[in-house]
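Here's the structure we're looking at; comments come further down.
A single protein chain has been removed from this complex, and every other one stays in its place.
Note that the chains take the letters A and B in the order they are written out, and that residue 1 is the start of every chain.
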Amino acid sequence: MADLTDYTAVKLLSLLQAGELTSTELTKAYLDRIEACDQKIGSFLRTDPEESLKHAAAMDRRRNAGESPGPLAGLPIALKDNLCTRGQTTTCGSRMLENFKPPYDATVVEKLREAGAIPLGKTNLDEFAMGGSTESSALGETCNPWNTTCIPGGSSGGAATCIASGMSPLSIGSDTGGSIRQPAAFCGVVGLKPTYGRVSRMGLVAFASSLDQIGPLARTAEDAALLLEVIAGHDARDSTSLDQSVPRYRSVLQQPLKGLKLGVVEEHFGEGLDAEVESAVRESIRVYQELGAKITSVSLPHSEYAIATYYVIAPCEASSNLARYDGVHYGYRTDENILHATLKQQRSGLSATDDEQALNNLDSPLVRLYRQTRAEGFGAEVKRRIMLGTYALSAGYYEAYYLKALKVRRLIRQDYDEAFREVDLVIGPVTPTPAFPRGSKIDDPLAMYLGDLYTVSANLAGVPAISIPCGFSNAGLPIGLQLQGPPLSEDRLLQAAHWFQKETAWHQRRPALN
Amino acid sequence: MKSQQAWRRGKKMSLTRNEVERVSLLARLQLTEDDLETMTTQLNQIVGYVEQLAQLPTDNIQPMAHGVERFNVFANDERRPSLPCDEALTNAPRRDDDCYLVPAVLGD
Partner (left out) sequence: MMSDKPYKIVIGLETHVQLLTETKLFCRCQNRFGGPPNTQTCPVCIGLPGTLPVMNRKAFQLSLITAIALNCEVPKFTKWDRKSYYYPDLPKGYQISQYDLPMSQNGWLEISDPQGNFDSKRVGIIRAHLEEDAGKSMHDELAGKADSRIDLNRTGTPLLEIVSCPEMYSSLEAKTYLTELKLLLTYLEVSDCNMQEGSLRVDANINLHVDTPQGKVATPIVEVKNMNSFRAVERALDYEAQRQYSEWQEAGKKLGDVPKQTRGWDDGAQVTRAQRSKEESSDYRYFPDPDLVPVIVEPEEVEQVRQSLGELPAVLRKRLQTDYSIKPYDANVTVNQGPKFAEYFIRLAETSGDPQQASNWMQQEVLRTLNEESWAVDEFPVTPDELSQLLQAVQKGEIDRSRAREVFREMTMQGNSFQQAMQSLGIEQVDQSALLQLCEQLLTEFPQIVADVKAGKQQALGRIIGEAKRRNPNVNPGQFRQPCLDLIEQK
């Protein structure tokens, strides 16, 4: 048998179902691959080989006993470390939650277990999923498998790299402003951000609640369809979960594309788009034309405001979602002895200078506990966004920033509604450039944010979007193609992606890791 | 992109260091002098960029606060088991037999 870790999930599943492969063998193959490669890549924050093999053996036993153990039975899967796993550390890449063990499973994790998937481990991410490079993780570095001096993208950097480097056939990421699609593009894999509400957020550690959505990463659209079918669906524990039945995505894939109306987003081919990315995307549009799609041009006129809108709404929600990390009920707490000693010193210093006002303003031990805990527990990017969001929501600024952004968000949504009256899906790049060198934007947050130009709109509008490998730069870095559709058009997106992959071989290239 | 570049260059600093310090208390973040310096610069850059939203007329536009427009989602008033005390407190940084412990809240 050829290297198992090179196969698609769909292929592996058929081997498992045919009894030609055991889950134990398969899981072992991936664990070996992780052992061999992950030191170089850093996809995983934690694996538990023993635990994974135990699950695999149980699955094998059930299959041997003639049971039908679920649609993903025996297939290994990697989980982004912002998905809560019962009794197992869930860190969000943050010092704040380094030792946090949730007493419950995320709904998605529950569904995966029920489907028989074998958890391989938890993957690295930007701290609390805030970032586009996975560099803000406090707990590990992740490299781009195509060029380890480059960033893998983010925030689902570990989720994308483990697929690209054959360390897992499937993985789960989360996407708030492009966090699945952008690393998928940078690593040459498929990544889907479903419609807001399609997948339950219960147990996904919130970054920006009205934008966050869980989605699959895989090598092929077919694999992504297989996974989405399992994780999608209504959940009574998430008030924003959509109460709509889940289509059989995999059977829709096979239907021909003929007559598909694709809209090329004018605004996504403007200034700032890298020439190599542009030509790869334009070439892809030609592929669709050959597949029988009808190509027209569409406008999303408020696109230029998307980043500004996003970088108000996301930090505002984040500042509130992250208020709970205060060192009181769980997570990191600063050293209280040092805290009391420091305060005492500061108090006596101020008393000596008779600075009554400063003395009055000195934090109480409790307030200092909060502030010091959060100063030590959070990294720079998280703090920046908390500060930004706190400022934008504070008295006197709410209307100018937050409320204004909510209104522009509506305009962005209306642009999509307008476009989808004309076309089935819109097409364009995922990112303005391929992956960039590690450290190159770390001190320029705004430059980093501007890289989210083409991805944030889908989150703001709540529409689904997929990233598919569509070429490589001269430097050998992958380039991604983005398709976006109206709400609940995941079937259409996957179908379009599937036919593209039948015509192209970009997704079959593998990075050289040895 | 053009307007974005312009905003990056053209916007004057609007957030003062004092304001950043006030926000850091609201956000319960202890910032060092250096942090404050960097934060003030970076926040001004970002806020400067974001201010382009003001150009856009939005008078009769309904704000969109949710990712999905649903209404009236309720759960039935039916009891489910709570966590046992010990399990509830399992992640507590400091606790006694049955409570979370923090420095005194009085004198705040």
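Throughout what follows, a contact is a pair of C-beta atoms (placed from the backbone, for glycine too) under 8 Å apart; a residue touches a chain by one contact, two chains touch by 3 or more.
Computed from a predicted model, the values in this text were never measured in an experiment.
Participant: Tell me which residue among A:C187, A:L366, A:L446 or A:L460 touches the hidden chain in the full complex.
Facilitator: Only one listed residue reaches the unshown chain, and that is A:L366.
Participant: Using the touch definition up top, pick the residue from A:L12, A:L31, A:L79 or A:A106 that touches the left-out chain.
Facilitator: A:A106
Participant: For a quick check of understanding: of A:T5, A:T90, A:Q213 or A:S284, which residue touches the chain that isn't displayed?
Facilitator: Among A:T5, A:T90, A:Q213 or A:S284, only A:T90 touches the chain that is not shown.
Participant: Of the residues listed, A:T89, A:S239 or A:T504, which one is in contact with the missing chain?
Facilitator: For the chain that is not drawn, the touching residue is A:S239.
Participant: What is the set of chain A residues that contact the non-displayed chain in the whole complex?
Facilitator: Touching the chain left out of view, chain A contributes residues 82-84, 90, 92, 97, 100, 102-104, 106, 201-206, 208-210, 236-240, 316-317, 319-320, 322-324, 326, 328-330, 366-367, 370, 390, 393-395, 398, 402.
Participant: Considering the whole complex rather than only what is displayed, give the residues of chain B touching the chain that is not shown.
Facilitator: 22, 25-26, 28, 65-68, 70-80, 82-85, 88-89, 91, 94, 96, 98-108
In this section, only the chains that are shown with their structure count from here on.
Participant: From the C-alpha centre of chain A to that of chain B, how far is it in Å?
Facilitator: Spacing between the chain centres: roughly 21 Å.
Participant: In the complex formed with chain B, which residues of chain A make contact?
Facilitator: Interface residues on the chain A side: 99-101, 103, 196-197, 209-211, 213, 236, 239-240, 242, 270-272, 302, 304-305, 307-309, 311-312, 319, 323, 326-333, 336, 339-340, 364-372, 374-375, 378, 383-384, 386-388, 390-391, 394, 400-401, 403-411, 413, 445-446, 449-450, 459, 462.
Participant: Under the touch definition given earlier, write down the residues of chain B that touch chain A in their complex.
Facilitator: Touch residues, chain B against chain A: 1-4, 8, 15, 19-20, 23-31, 35, 39, 42-43, 45-47, 49-54, 56, 58, 61-68, 70, 73, 75, 83, 87-88, 90-94, 100, 102-105, 107-108.
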